[in-house]
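Note that one protein chain of the assembly has been removed; the remaining protein chains are unaltered in position.
Let's look at chain A:
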Amino acid sequence: MLSNFSRHSFVRVGKSSALAKSTRSFAAATQVAVREAINAAIDEEMERDESVFILGEEVAQYQGAYKVTKGLYEKYGDKRVIDTPITEMGFTGLAIGAAYKDLRPIVEFMTMNFSMQAMDQVINSAAKQYYMSAGDLACPIVFRGPNGFSAGTAAQHSQCFGAWYSSVPGLKVVSPYSSEDAKGLMKAAIRDPNPVVVLEHELMYGVSFPMSEEAMSKDFVIPIGQAKIEIAGSDVTLISFSKTVGLCLEAAEALKGEGISAEVINLRSLRPLDRKTIIASAKKTGRVVCVEQGWPQCGICSEIAAILMETDAFNYLDAPMERVTGADVPMPYAVDLENASLPQVEDVLAAVRRTTYRKLAA
């Protein structure tokens, strides 16, 4: 029942402000772009703790490949903002070595696709080491970078690494959607003594969200492992993370018109998954549609399907869970092919309609 095989070629949702809906109604809210929120988070943490430093390709004088580290080089100098040669394996290994010795590096990958070059270091030397060394070698490191699809960057620059990283014990994996998510999760990641992978999204960097007073403060930390219910609803649960949360929000808006009240969950954290929230919501609505950009086999949605099967949420389901995922192909380049490989609003709507029309004998 995979809806990813039925595609409608719609114009893909871009940086439209329809997504930038505030889900919190605080009075004094400033519009902050996601990239500025991440920048603020890193800046504040570097100010707070001298052992935090950031390294990666183009982070220093170029101000960051996506300008996320803008201004940091001028403020902290080349001892704490380090431009590296083009060797992911090398600088990841170096950062891990520094982390073993109680520094707190932030490793920027230009895209998470390039983190595949350093996968051995991330998994074998960072994630597993605390366990393998029986507590001797802690690795308080943060790996961050844009994850998932972009606009016309084809297969080797569009892979989603959520599923791969979230399957590794020893790692924590977070994926923010809004500016608040980005700031709070980044600060939590830097303060966390475990290795954390932060999966950002390139197309979200420029999107602005309102940020509350509380979120603008220097100690605003979102605990890792907590999902957020963006919109509360009663008929169907839409679960997603990163950019596709925007897709779900749009779908929820459209479904309101059809009389279906959709609850949208922004996972925020892929490892540990907030199983409580997922199960509670599934029990409440009885119907679940999970949306992700990555490939369908062994993806995040597969894990959520397993949760719904293994726990007592199963008894509350009125319909099988539906997945809306990216197509099971390496990402093509041509615009129409690319659109056809990614989940669109229509696919989510179709999935929801299928789910909500399915009723067990009453």
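The rule is short, and it goes like this: a contact is a pair of C-beta atoms (placed from the backbone, for glycine too) under 8 Å apart; a residue touches a chain by one contact, two chains touch by 3 or more; residues count from 1.
Following the convention adopted for this analysis, contacts and distances are computed from a predicted model.
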From "Large ribosomal subunit protein bL19m", "Dolichol-phosphate mannosyltransferase subunit 3", "2-oxoisovalerate dehydrogenase subunit alpha" or "U3 small nucleolar ribonucleoprotein protein MPP10", the UniProt protein name for the chain not displayed is "2-oxoisovalerate dehydrogenase subunit alpha"
Absent-chain contact - pick from A:Ala29, A:Ala138 or A:Ala305: A:Ala138
In chain A, positions touching the absent partner: 79, 82, 84-85, 87, 89-103, 105, 120-121, 124-125, 129-138, 169-170, 172, 192-194, 225, 272
